[in-house]
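A single protein chain has been removed from this complex, and every other one stays in its place.
Labels run A, B and C following the written order; every chain starts at residue 1.
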Amino acid sequence: MDKAGYPINLFEFEDAARRVLDKGDFDSVVGGATDELTIARTRQVFDSILLRPRRLVDVSHRDLSTTVLSSRVSFPVMLAPSGGHQLVHPDGEVATVRAAGSAGLLTVLSVGSTRPMEEVAAAAKGPLWFQQHILKDKAIQHDLAERAKEAGFCGLCLTVDSLGFGKRERDLRNSWRPIEGQGSSVINYSPYFGGPGLKAPSQLPELIDTSATWSDAADFVAQTTLPVVIKGILTAEDARLCVESGASGIVVSAHGGRNLDTTVTSIEVLGEVVDIVAGAAEVYMDGGVRRGTDVVKALALGARAVLIGRPIFWGLAVGGAGGLRATLEILRDEIDLTMALTGKSTIGSIDKSLLMVGSVPGVPISRV
Amino acid sequence: MDKAGYPINLFEFEDAARRVLDKGDFDSVVGGATDELTIARTRQVFDSILLRPRRLVDVSHRDLSTTVLSSRVSFPVMLAPSGGHQLVHPDGEVATVRAAGSAGLLTVLSVGSTRPMEEVAAAAKGPLWFQQHILKDKAIQHDLAERAKEAGFCGLCLTVDSLGFGKRERDLRNSWRPIEGQGSSVINYSPYFGGPGLKAPSQLPELIDTSATWSDAADFVAQTTLPVVIKGILTAEDARLCVESGASGIVVSAHGGRNLDTTVTSIEVLGEVVDIVAGAAEVYMDGGVRRGTDVVKALALGARAVLIGRPIFWGLAVGGAGGLRATLEILRDEIDLTMALTGKSTIGSIDKSLLMVGSVPGVPISRV
Amino acid sequence: MDKAGYPINLFEFEDAARRVLDKGDFDSVVGGATDELTIARTRQVFDSILLRPRRLVDVSHRDLSTTVLSSRVSFPVMLAPSGGHQLVHPDGEVATVRAAGSAGLLTVLSVGSTRPMEEVAAAAKGPLWFQQHILKDKAIQHDLAERAKEAGFCGLCLTVDSLGFGKRERDLRNSWRPIEGQGSSVINYSPYFGGPGLKAPSQLPELIDTSATWSDAADFVAQTTLPVVIKGILTAEDARLCVESGASGIVVSAHGGRNLDTTVTSIEVLGEVVDIVAGAAEVYMDGGVRRGTDVVKALALGARAVLIGRPIFWGLAVGGAGGLRATLEILRDEIDLTMALTGKSTIGSIDKSLLMVGSVPGVPISRV
Partner (left out) sequence: MDKAGYPINLFEFEDAARRVLDKGDFDSVVGGATDELTIARTRQVFDSILLRPRRLVDVSHRDLSTTVLSSRVSFPVMLAPSGGHQLVHPDGEVATVRAAGSAGLLTVLSVGSTRPMEEVAAAAKGPLWFQQHILKDKAIQHDLAERAKEAGFCGLCLTVDSLGFGKRERDLRNSWRPIEGQGSSVINYSPYFGGPGLKAPSQLPELIDTSATWSDAADFVAQTTLPVVIKGILTAEDARLCVESGASGIVVSAHGGRNLDTTVTSIEVLGEVVDIVAGAAEVYMDGGVRRGTDVVKALALGARAVLIGRPIFWGLAVGGAGGLRATLEILRDEIDLTMALTGKSTIGSIDKSLLMVGSVPGVPISRV
């Protein structure tokens, strides 16, 4: 616990959240697909990457700010799109964007938000992107994008790795399901109920277009004036297709190990994506970021910023907007300390020379 | 537990079987040779192989069916030859072939079946192969093959890695031995008792020809019109000899770690076998397959299909034909989900680009 | 326990210290930054380095003595600069230098000593170096160096990896802070209190110059006639800058894993530093040295000597100067035995042929 009574690091925030949440709800947040091996591996990979600190660099003034697309953020962390924040706190996504904005950070709001996007946007203090899927009903898909633009979102995030839930065995064992209207995620779709494409909420799981291909992604980009970030990429091949589809950014992500187990982890394929993209788009990553050193390592491998997912829920569960703000401040302080102790005074000066050759699993020695 | 009260994955089926079986019987099914290191390693190797999921591929219609030799199966899993199914359920192999057939799968019936091959064949709904050894008494060996053909089996499986039991220390500690007429495996040999080659059941352990060489395998192939699959191969050298002997298929197998400990595991040598065979025979594998991701990984390394052994016993022990059917459906659903989430809509499209370079132990980086 | 009632190795000294110290104090000594992964890794690296013992070499007379800069020491171990020895024993650094001197060893006295440097120097029997930081107030920095020279210190040690404390979570959880005047480290700064650069002890944490660069290090060297050793180097790049700054020695160090977690460990980058320095300065290392075999391994990788930190506190806590002396004798005896059993009768004959190719993590096979 720190002075304000909050935990002192993100792992302890997780422990604190475990204590305040129902087991079923907690498990639904932290659980992953089948054996949860990807979740474990993600931390192992981060922990095995070794920093090479430099000495006697002037670090008396450190600037952690950077930009993601056109938005300036106070440090290179974004809040990942994740549905159902009311599951862990009644203020839901309104608390989330308030905490993020007060910390100078950008939030990617999930289409599965438990508060309407317009309400969230009105409450927000910082920049927002809106996250969507490719839908069978292109009219709904397009209308969601237009509403987001209207509401003031400055970017769209197209998730391409979720065609339905993974096999989450904790939820199966707990017989867990979101409570209607609380942890549920129908609110942003509600204007379309009864319409031609979506007769009832029960049809929602069918709405995602599992036949979508890269031409649908290109169409999605072409039909909006907002920049589009494609999320869920784990291969160089798909990263190239993102660029060809007109994406402005790419989120390297294994969906937190929640959809498919034993995939490559995002941190270990980040380098291959950065290489092939070669600056044609910004590259971000999520998956397992828990320490300031993790953020700096991802940046050293070429990420422009990282996203955090589960820690949002832990912060909200422990203390609503205040708890989440404390979580974000821990990350900021740890990034700041890591920069001071590795000889980096700006985000832009963090490069691969900061990492030990050969300490990134899956990355050939020649790369780092 | 799922809706029908069955476990939700194969590991939990194993736990459930442990609870319903006598310890000696359970150990006889799951145990392996000496220190059981190969059993542990098999899972470690599967878990360490990393998938590279592709995005925005049309996976709205997924076809899991394939063929093994001339038989169409609904997904690329076969039931491995394994004796003594009555040990865990009174319906024995009759339940096995009913469950397999109703799932659209092929069963390889062990010569050590506890029900006569003719009875099993009559009860079967799906394709069957019959498994044999090279015997000292070639007349018995040949007659078994002829009976199998008569009974409607469409292929023969010649096991070449079992010249007697391994040192199974669980059985030694439990003083375990199969009960006569129940877990015993004499039934398919009973017509020959009292004949010139096999005076009494007590001579059965002596019947396997430990002096057999590859010319015996070639003779076995030559003396039947059924296609022959040779099972128990762990080296490229022997795989080549299988092809030269006329085999139509090869099962890469370490016999479930039950005969010799600390051998190479089947999944890590699968690639070297596929390479040398180069399409001249179909290549299958068994050993440690417990998840849909395991099946997809084996296919990515070049297997046409995989076989499961111990899970048959767990399914039968938990619920007879119904329990085994539930086991098979879990595997099918997991394979289907893995394909959806990796961007594969057909079995034929699964290839080595789906695996991370260097993540297969024992396989040089250049192969995968 | 040995005959005198002391523990028989350094790990048992740690256990004994745990029993006699308050938890907060003990944790403050042994704890490290955040997840303490670097601390664990340091031991793993030492343990994984494999010795290649030679036989039938005349080892009847073994000479463990060597020199560090101009000082002869009885074996290649130095006492690392570490503040606050009175935290664990009332005699503090006076006990430390007496034990070190009687063992024929050199002590690097921390500026954070809890006894005045002049008193410590007067009590010492062996050679001493004085450790400092680059300060904002160059007058104080220079005066400290002059006082050290006056007091008889024969070298200066410039610590460059400490710009403030790391995030030591044990201390945060224990709400631990040094008791004023006991574990505190203000004594050597007390003459400057009330002066122009340091009005009060509360300003001390602000005194370190976080804007310092390598030209400040060069100035530090230039302004003293004593040889200067720079401590806290973990990269070849910085080692080269040490040499260019005029340093006579370099301490490869990760600060005991106390400042930043998941850095490279000193033992695994020692070789790269030795290579680039190429004899232009002496190279030492600290971090995790607990066994005589560790010392010999560091020497084989090119270190002239090693430093120990935490074991000083354990020895003092267990038995003051006597306990520390016992600690040092254990190390000496273990080094002696290692030399006898690897065929080395002199320190100078220990070279990289003593290590198995490929057994040093992070060091390419071609180096060892």
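Keep in mind that, in the parts below, a contact is a pair of C-beta atoms (placed from the backbone, for glycine too) under 8 Å apart; a residue touches a chain by one contact, two chains touch by 3 or more.
Quick caveat, the model's predicted, so the values are computed rather than measured.
The shown chains contacted by the absent chain are B, C, with contact judged over the whole complex.
Screening C:R18, C:R54, C:K149 or C:R173 for touch with the missing chain picks out C:R54.
Checked against the hidden chain, the listed residues C:K167, C:K231 or C:R291 yield one contact partner: C:R291. Of B:P53, B:G84, B:G166 or B:G256, it is B:G166 that touches the chain left out of the display. Note on the undisplayed chain: of the listed residues B:L64, B:A80, B:C157 or B:L241, the one touching it is B:L241. Contact between chain C and the unshown chain involves residues 1-2, 8-9, 47, 49-60, 291, 293, 333-334, 337-338, 340-342, 356, 358-359.
By the touch definition given at the top, chain B reaches the unshown chain through residues 34-35, 37, 134, 160-161, 163-164, 166-167, 169, 172-173, 209-214, 216-217, 232-235, 237-238, 241, 259-265, 269, 362.
Please note the rule applied: only the chains that are shown with their structure count from here on.
When the partners of chain A are compared with those of chain B, no chain appears in both lists. Judged by shared residue numbers over all numbers used at their interface, chain A and chain C contact each other through mostly different positions, with under half in common.
With centres computed from CA atoms alone, A is the chain lying nearest the middle of all the protein shown. Centres computed as Cα averages put chain A at a distance of 42 Å from chain C. Rounded to whole angstrom, the centroid-to-centroid distance between chain B and chain C, based on C-alpha atoms, equals 60 Å.
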